[in-house]
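Every protein chain except one is present and positioned as in the full complex.
Chain naming follows the written order as A and B, and within any one chain the residues start at number 1.
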Amino acid sequence: MRFTSVDFERNVTKALQDEHLQDALQRGMHGFVGKRAEAVAAVPEFERLRDEAREIKNHTLEHLDYYLESFEESVVRSGGHVHWAVDAVEARGIVLDICRKTGAKSITKGKSMAGEEIDLNEALEAEGFEVVETDLGEYIIQLANEPPSHIIAPAVHKTREQVSDLFHHHHRLLGFEQRQVEVPALVDEARQVLRKKFLQADVGITGANFLIAETGSNVIVTNEGNGDLTSTLPRVHVVTAGIEKVVPTLEDMTVLMRVLARSATGQEASTYTTIFSGPRRPGDADGPEEFHVVLIDSGRTAILGTEFQDILRCIRCGACLNHCPVWGAVGGHAYGWCYSGPMGAVLTPLLKDLEAAKHLPNACTLNGRCEQNCPVRIPLPGLLRKLRHRQYEANLTGATTRYGLHVWAFLAKRPALYDFCCNVVVRLLHLLGKRRGRLARVPLAGGWTRGRDLPAPAGATFQSQWRARGRS
Amino acid sequence: MNAAPKIGLFVTCLVDLMRPSVGFASVALLKRAGCEVHVPRGQTCCGQPAYNNGDDGNARAIAERVIAAFESFDYTVAPSGSCAGMLKKHYPEIFADDPAWQQRAADFAERCYELTSFLVEVMDYRPSDVSFPLTATYHDSCSGLRELEIKQQPRQLLSAVSGLELVEMQDAEVCCGFGGTFCVKYPDISVKMVSDKVANIERTSADAVLAGDMGCLLNIAGRLKRLGNAVKVLHVAEVLAGDGATAPGIADKQ
Partner (left out) sequence: MSGSRDKVLQRVQRALGRGTLNTEQRAQLAVRMRTPPVPTRIEFDEDPVERFVAKAQKESATVAHVANVQAIPEAVTEYLKSHNLAAKIAAAPALRAIEWPAHLEVEFGATRGQHESAVTPCLAAVAETGSLVLLSGEETPTTLNLLPDNHIVIVRRSQVLRNFEDVWQQLRERDDALPRAVNLITGPSRTADIEQTMQLGAHGPRRVHIIVVDEI
């Protein structure tokens, strides 16, 4: 997918003017917030589960080598293969290689954020493989040739009419003459189209919500069942996953499972949580003949052991996106990569490019609603501030901001000068604004006055009035 | 404690510059609560602009000055959740790799409070003989809410104000879009967020909107007035001190 974080400001302008998008965001986001709140209120144990989830992830990260090795042993024991990819190029190469060796023509995909990260679909299609996304949201955006705008609801930005258009345009060629407009009919048409693809596929590629070291399993959480059909029907099942997805045991996975669905959609359990462990066993009635897991580093070890390590706890639930008012105002595409919202604002500069993504950590009010709702208690505002510090040290902070801050800090360290300058400015603004109590236009403050009036200051500063009254 | 606690009032730059009446209201409240109030000289800014933009060097320099000027008081109180949050939560972080200063900052932080939480939790204060005969809704500023757990305290104090009817707005806890430098660096997003906040205020049909942070109040008042809305915007300290009915609202004619 195209990496357009550098166009953040332009993306934002487009997003704010896009009526369809604004409608969709309004509708989608309130739902997620309310449902999570309800689900959490029903579980008195939830805060303890969040603490346990954080502990499990921290423990695993501190011993990541051990757990990756154990995972590999378990997978091999069950008849599967483990591949290690240092970066995106290598990961793509490994998957291409597997697909070539099987003589595959058609590939189905369950949702994989790691797959999006490494631009897997483009690489496969360039080699002539047919790739079909099977998560309905991913399928919709695949037809639209767009990246996902939300990590668990990829097509949240699309209206029903837009989906109807897409289906009608693409499914006509498959024999579906009549345009569908209602949700049940649209879902049913997708079901029919994708059912054929599921059955035809030679290779099924999925992501992993969790990898379990004890059992050599990958766990996929869906509501549709597409993850299961992608993993079960083709001859070959390939899992693409970041190395930080591993957890030690089934019990550890249980804790994370308990906080995942509730945080994401407010469900107590998603419809399908499936634990896959290797290829079909001798005598099995169905299942893939080959099972491959591609473990992807691609920048994660550069985050491990640093002040940003906490972001590796992320279980991709999307709660931070749902609760972020900035995300709610502009949607996911504005961020320019597959990860958006607070977690995207941390991961994109770290995994992709600190400079190109420099707006992302700054387009945030540090309000903290993300951290408040994160199931694994990632201190997102703190991490974003640390990224801003990195930018400051690397001279990436915008010139105006840098200059303005220097002037302000210069004054703040010199109280007498500060008092003098501030009194001059506020008295002037007071004079200009006292007729109406506010100013519609203020030189150098265009950012403020574009959409707001500036309340007029009251006159002399508090401190000068206090001293004038002879107080201490 | 028997002796009147000595308070160092951290007035905050926005109150100092834009609305001194909030400072005077804060002084009045603290006195009525039984405190001796001082305004240490040489106070300017808590350092948030530097800190939040990654300028750790200046943030530290400013923090050292603030701690030195205020640490001798029994308590430091600020009429702002974000400034109090900076002093209480972030100053110790700033000195993480300097054990001596970190101890000093931690000790100082323990005695820092936002105004409403100080009045309720430390002084057990309840306003009396104060009236504000309007309906009002309350905006929960993010730092105060999430860093300092300020939610019930201002509401508890306001419940003692006679004539005041408090109506809660939808999404009272959602950010208004101020965010310090955010509001001028990403003005279009900020205006979208404050427009949503204004819509929620309007839906309550309240006469007034209150909050504990000048940044939020300037932002909300600025948008309300640009839209021609007559809702009165006030800092909670002004209402609690009894000035709410007579004082002009923020951005209203004085």
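Definition applied: contacts are C-beta pairs under 8 Å (C-beta built on N, C-alpha and C of every residue); 3 or more make two chains touch, one makes a residue touch a chain.
A quick note: this is a predicted structure, and the numbers were derived from the prediction, not measured.
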Which chains here would be touched by the one that got left out?
-> A
Which of A:22, A:134 or A:373 touches the chain that is not shown?
-> A:134
Which residue of A:49, A:98, A:260 or A:311 touches the chain not shown here | A:49
Among the options A:10, A:77 or A:406, which residue touches the chain absent from this view?
-> A:77
Which of these, A:15, A:88, A:163 or A:203, touches the one chain of the complex that we don't see?
-> A:163
Tell me which residue among A:301, A:372, A:423 or A:464 touches the hidden chain in the full complex.
-> A:301
Footprint of the hidden chain on subunit A, which residues?
-> 24, 27-28, 31, 43-45, 48-49, 52, 55-56, 62-66, 68-70, 77-78, 83-86, 90, 134-137, 140, 153-156, 158-160, 163, 183-184, 186-188, 190-191, 194-195, 198-199, 213-215, 217, 223-226, 228-229, 231-233, 243, 248-252, 254-255, 257-258, 265, 268-281, 283-287, 295, 297, 301-302, 304-306
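Note that only the chains that are shown with their structure count from here on.
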Taking each chain's centre as the mean of its CA atoms, how far is subunit A from subunit B in angstrom?
-> 33
Quick one: which bits of subunit B touch subunit A in the complex? Just the residue numbers, please.
-> 11, 15-21, 23-24, 38-39, 41-45, 47, 49-56, 58, 61-62, 65, 142-143, 146-147, 173-175, 177-196, 218-219, 221-223, 225-226, 248, 250-254
Which residues of subunit A touch subunit B in their complex?
-> 12-13, 16, 325-326, 329-330, 362-369, 371-372, 385-393, 397-398, 401, 404-406, 408-409, 411-413, 415, 418, 422, 425-426, 434-438, 440, 445, 447-448, 450-463, 465-466, 471-472
